[in-house]
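In this view, the complex is presented without one of its protein chains, the others remaining in place.
For chain A:
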Amino acid sequence: MESVGAECTELKREYDACFISWFSDKFLKGDKDDSVCAPLLEVYKKCVQNALKEKNINVDEVNIRVLGTDDENRIPPGKSSP
């Protein structure tokens, strides 16, 4: 997998490796402290923001957002269980 900005791909891979490991070994087991990967994330995020600016990609154009509203807790109706 690559980053939207080619110059960020290496930073992305480093961060992703840290995150995957933290998610499995810490977060899923109840440890919510996300500071372990924070420094890698900061550098990576900044790189991505610059790449988006250069490519003129605006992520705020998306209008519909369910998460964070009352609609979030609505579970889509299920069909009969298999």
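Details
One rule holds for everything that comes next: a residue touches a chain if its C-beta (ideal position, glycine included) is under 8 Å from a C-beta of that chain, and two chains touch if they have at least 3 such contacts; residues count from 1.
The rule is short, and it goes like this: contacts and distances are computed from a predicted model.
For the omitted chain of this complex, the UniProt record lists the protein as "PRELI/MSF1 domain-containing protein", which is one of "PRELI/MSF1 domain-containing protein", "BRCA1-associated ATM activator 1", "Trafficking protein particle complex subunit 2" or "Protein SEC13 homolog".
For chain A, the list of residues touching the undisplayed chain reads 1-4, 8, 12, 15, 19-20, 23-24, 27-30, 32, 34, 41, 44-45, 48-49, 52, 55, 57-59, 61-67, 72, 75-79, 81-82.
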